[in-house]
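What you see is the complex with one protein chain gone and the rest in place.
Here is chain A:
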Amino acid sequence: GGGIKAILPIPSTNPARKICESDEVIRRAQEEGCVNVVFPGTVTQEGCCRFVSEILKCILYQRQQLPMTYDQLVYSQKKQQASLQVNRKHYHCSVDMDWRKCQQTLQELEEVLQQLEVLFSLSRVPRVLLLMGGSIVLPKELYEINMEALVLAGGDQSLRVSSCLRQLFRTLFVADLLSDTRPVRLMPTTVLVLAHRDCGVGWFRPKLQFKVPTRVKNQIIALSSDPSACKEPRADRSDWQDYVWFQAPMTIKGFSN
């Protein structure tokens, strides 16, 4: 995954204009809890899935549910596993315990990511919710990835996923939507997705009665395609009529070192 690498500042041709834009992004993020990312063209369905995966990994790390970024964790876990196999008895019980907690979180996250891929191959997904802590009717934190205004097309006519990710994360970090200096407690993260009623997904459970919680601040990351850059029409509100909420049957529990 290249999501986190995108934090690096990107040289801009017109610094003055850039600063103005950033100010606006920060203001909207702070006042409305909303970050708009407008891509200059169409994207692919697989691209959408990557956006969601990378945002999920990023939020888990930024909201202190993972001690390192996902990619760092996978790397260190592999390294540790190799050394564990060599001299297992030298490790203390507590190290083993930490290792297993980390392993469990990674497995949970891995499973959710895989199932998201399956889902995206079955249905268009206009909205994704990440609910942290509390219950699904009253979570502690709520993040929405809104992709209703993305225009989809085939791979040859679409923007490259990597350049979209770079733009996405640059905007996210400028907006400073996710950082909080206060320490955050570990809490379970639940993923909900809006998908077509008849898409036939098996792993996610339909939640026909679910309504997006309104009494908690909803932080929205809205992805869209610049309409002037796309030939294809944008989806209409009526297109989402037969879309219902599905909930991942497991939560991601997170851990700290």
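Here is the rule we use: a contact is a pair of C-beta atoms (placed from the backbone, for glycine too) under 8 Å apart; a residue touches a chain by one contact, two chains touch by 3 or more; residues count from 1.
The rule is simple: contacts and distances are computed from a predicted model.
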Among "Protein CFT1", "Pachytene checkpoint protein 2 homolog", "GINS complex subunit 4" or "Trafficking protein particle complex subunit 3", UniProt-listed name of the chain not shown: "Pachytene checkpoint protein 2 homolog"
Residue in contact with the excluded chain [from A:Ile136, A:Ala153 or A:Ala222]: A:Ile136
Residue among A:Lys79, A:Arg100, A:Arg160 or A:Arg205 that touches the chain left out of view: A:Arg205
Touch list for chain A against the chain that is not drawn: 134-138, 185, 197-198, 202, 205-206, 208-209, 211, 214-215, 244, 249
